[in-house]
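Note that one protein chain of the assembly has been removed; the remaining protein chains are unaltered in position.
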Amino acid sequence: METFARVLELIGTVAFAASGAMIAMKKRMDLFGVIVLGVVTAIGGGILRDLILGITPPLAFRDPLCAIVATATSILLFIPWLRHRLTHNQRLFEMALHVMDSVGLGVFTVMGIWNALAFAPARSTFLLVFVGVLTGVGGGMIRDVLAGNMPFILVKYVYACASLLGALACALLWKVLPSYAAMLIGSVLVLVIRLLAGHYHWNLPHADDVDYKI
Amino acid sequence: METFARVLELIGTVAFAASGAMIAMKKRMDLFGVIVLGVVTAIGGGILRDLILGITPPLAFRDPLCAIVATATSILLFIPWLRHRLTHNQRLFEMALHVMDSVGLGVFTVMGIWNALAFAPARSTFLLVFVGVLTGVGGGMIRDVLAGNMPFILVKYVYACASLLGALACALLWKVLPSYAAMLIGSVLVLVIRLLAGHYHWNLPHADDVDYKI
Partner (left out) sequence: METFARVLELIGTVAFAASGAMIAMKKRMDLFGVIVLGVVTAIGGGILRDLILGITPPLAFRDPLCAIVATATSILLFIPWLRHRLTHNQRLFEMALHVMDSVGLGVFTVMGIWNALAFAPARSTFLLVFVGVLTGVGGGMIRDVLAGNMPFILVKYVYACASLLGALACALLWKVLPSYAAMLIGSVLVLVIRLLAGHYHWNLPHADDVDYKI
């Protein structure tokens, strides 16, 4: 089980690091900017989660593996051949960013619940879901604020909503299924909702511009 | 006393949630963006305060009441009838935002002191005032950074100043008055200073544009 969570975390780390590195490239940052934004995106959500749960120093500060993997991912994407492929094809770029961000969101949402169960003294469903959502959306939120973009969570189709449903599914299934199954279902659910939302341009009620005079 | 603090907190939660939801509507976000910004504004200051005081997991993660109230407030403001009223009248919008933000600032400033007194081991006046100001301005600061605005605290008439004076009054009066009176006076003081500042366009010394060539 420990191994399963570890593998899942590395998948999420690669995905979020890639999303951070891609946004840094879009902003024309140099290699170090790309690495910094990749690493911060990949470990930011987990650091927030650990601060919330009172785990100090946060796990990312004790074990360099995630930081190393995130650094390697960012450098890899900066290799000219790969960078050219990504940055000369708007549709490919948008799609890769969407998928990477969605994978990271799904994985870190359930990783938040996993850590809350292991470390939090009280474990109400509300706490589990809240910590899960915060861990999931935290890395991307820090990434967007640093890059000067409006955070995905505030503007993207059903972003927080997807994380919330995945966290709820994971937290509830935890009681009836083996934990790896609950985590897998929760993270896949987030991913599927996000991909469908992107594909079909799902959106929540949204006031038209004509509604506003301010 | 516990009840008094609880009621005060709910008033601040509604006010800050409304300010977050209004700014989200101004930025043309969808329903979920409005809820997220409302909730983050309402509970952000308190989470910052709890992290500073070493209360983990933060109170907002243990008790869903504030999150629920903030969600309900945000949804309420998104109801078309109310939204139209607000968003078709620039002056009403600005005034409602100013009042809501000021109420939240006043309430959370004294709530910060209340929590610091309950949880902090050392309780110097400096610590109390500092925690009070941080709790007061924290939620709005997170709101403005996420929404891509310059934080109120950096640009609004005597914003941090009002919170500082209210916190100082509350912390000093705590020793001579019943605590609910100290909290009431502190928060009303913040509110009055902010409202007067808005009405009379008070401002601190401010370099004219002609002063600058950079």
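Lettered A and B in written order, each chain numbered from 1.
Throughout what follows, a residue touches a chain if its C-beta (ideal position, glycine included) is under 8 Å from a C-beta of that chain, and two chains touch if they have at least 3 such contacts.
This one's a predicted model, so the numbers in the text were calculated from it and none came from an experiment.
For the options B:Gly54, B:Pro80 or B:Pro178, the residue in contact with the chain missing from this view is B:Gly54.
Check A:Ala24, A:Val133 or A:Ala197 against the missing chain and you find that the one touching it is A:Ala24.
Screening A:Ile11, A:Ala72 or A:Val145 for touch with the missing chain picks out A:Val145.
Counting over the whole complex, subunit B has residues 51-54, 120, 122, 124, 126-127, 130-131, 141, 145, 148, 150-151, 153-155, 158-161, 203-207, 209, 211-214 touching the chain that is not drawn.
Mapped onto subunit A, contacts with the missing chain fall at residues 24-33, 35-37, 47, 51, 54, 56-58, 60-62, 64, 67, 78, 80, 83-84, 86-90, 93, 145-148.
One rule holds in what follows: only the chains that are shown with their structure count from here on.
If you average the CA atoms of subunit A and of subunit B, the two centres end up 29 Å from each other.
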